[in-house]
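Below is one structure, written out as structure tokens; the observations come after it.
Yeah, one chain of the complex is gone here, protein chain that is, but the others are all in their spots.
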């Protein structure tokens, strides 16, 4: 089974999830700049979630690039990831409207953790499915150190939310920053690969 | 006429239907975990519908994979399926917000039945259209025992909804479970097919 | 310039327009079947608009199939069509919520007319752009009798709306029925074409 439709479907869902979040930023009734003030936390939450969805799209893009064919288990693991991603607008809206209060921050962390775990499951299914035949994917995934660190930071963030939500916010931002970088590492790997390919 | 655009269009509609359902889970006003409580049935209904849409996407994916070209009748049968799928967010929201009450459960069943019947029609049109020239599709569809059982279970579920809605809920979940499995059967078939193909 | 992205973009917009209309069918607060009653006109309006969007998608699909490359004028003509299609959810919601009253019926007709005219413009730009080099498109479009009849019926429907809106509703349905058929005519044309192609 080819991967084209899985990619197209995932792209569509991520694009919709990203864009639907904007609907949580309800147009205010006044026309003063001051009427935008209560929207600032909603906007900040939107920015964070947009970055996260961008990271997932980028990583999904990279990972699937190394894959040729998918099976039913991969389809379902991918749907699980999309399910968790689809909860981001709700969690973002709740956290933003409540000015990053304790419980919404905790729930937001749980959703991020759910996304991360389901992404790991998808990765695992893909590596297993291509076992033996596809070293490219294995190399691309590597030891997945960043993935493991993220899971730990999310758990700390969730635990801290009830007491000092600011710690959670910092951790959520830190994880996002961690992930904006590895793309380049994987890319360098691809560039080398293609370089070798062109030499032969 | 190629099938690419039909696939892309169906993917887009299913992706939007899936994601639009989340909008029914309205962000609550308080910031306590307790304010999420009334959303639990809405969330459960969302999970069930997400799984159903995932099943339809998977099966659609599999079935179209065995098809090479489509005609106008197939396009309209596909639109009929998309129409019924587009009613799922409404039925899900109504059932969830009314805590799985009798009538919303009945209507939800009717929508599921509509989806199932229109999927069968699409299958039939595809098999007929490819009559003689495409045994692969016929084999992939098989006797469609699961499809027939689903129709029966939906009808029982709809009939039971007015009296004991719990029976309906159990049946809706059972049908979903039935369908998560056959993908593997079809897949095994494809793997064998490809195995043979590689041998020649 | 290839047509792939134009097709993909149009598919996405039409899919979203189709699905967004469902959001006008607001989930009612009660759980009786009676609470669905006020939604019946909204539902009927939705069905009609869904069929129209299905027709536009089908015809767009067919027409673009005969095209190989597009230019900037075609892109803008296509955007004009998408603009008018994007107004359908608003017109549908207004007509449905007001139980097919006079003015909403008139506005709905104006939107349908706008869609039809912009579709004709797109057709014209495509035929002109491919002038001389592509007889296939010209044959596929033909004299566009159905298109001309539709325009006339829409104008009568708009004029009648203020006095006897029922006439308008009948005409809108008649135009939809007219268009569900010609797909087959074009298709027969394609089948013949392919038949000849296979003979050579």
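In order of appearance the chains are A, B and C, and numbering begins at 1 in each one.
One rule holds in what follows: a residue touches a chain if its C-beta (ideal position, glycine included) is under 8 Å from a C-beta of that chain, and two chains touch if they have at least 3 such contacts.
A quick note: this is a predicted structure, and the numbers were derived from the prediction, not measured.
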**Request:** Would you list the chains present here that the left-out chain is in contact with?
**Result:** A, C
**Prompt:** Which is it among C:33, C:47, C:103 or C:177 that touches the chain not included here?
**Reply:** C:103
**Asked** What subunit A residues would touch the chain not displayed?
**Response** 7-8, 11-12, 14-16, 18-20, 22-23, 25, 27-33, 36, 47, 50, 54, 57-58, 61-62, 65, 180, 183-184, 187, 190
**Request:** Touching the hidden chain in the full complex, which residues of subunit C are there? Just list them.
**Result:** 1-2, 5, 8-9, 12-13, 16-17, 20, 23-24, 71-72, 75-76, 79, 82-83, 86-87, 89-90, 93-94, 97-98, 101-104, 107
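FYI, only the chains that are shown with their structure count from here on.
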**Fill in**
Among line, ring, star, complete and other, the chain touch graph is line
**Asked** If you list every residue number at the subunit B and subunit C contact, are more than half found on both copies (same) or fewer than half (different)?
**Response** different
**Item:** Chain closest to the assembly centre - both centres taken as Cα means
**Value:** B
**Item:** Between subunit A and its twin subunit B, rotation from the CA superposition, multiple of 5 degrees
**Value:** 90
**Asked** When the C-alpha atoms of subunit A and subunit C are each averaged to a single point, how far apart are the two points in Å?
**Response** 37
**Message:** Going by the contact rule already set, what residues in subunit C reach two or more other chains?
**Reply:** 12
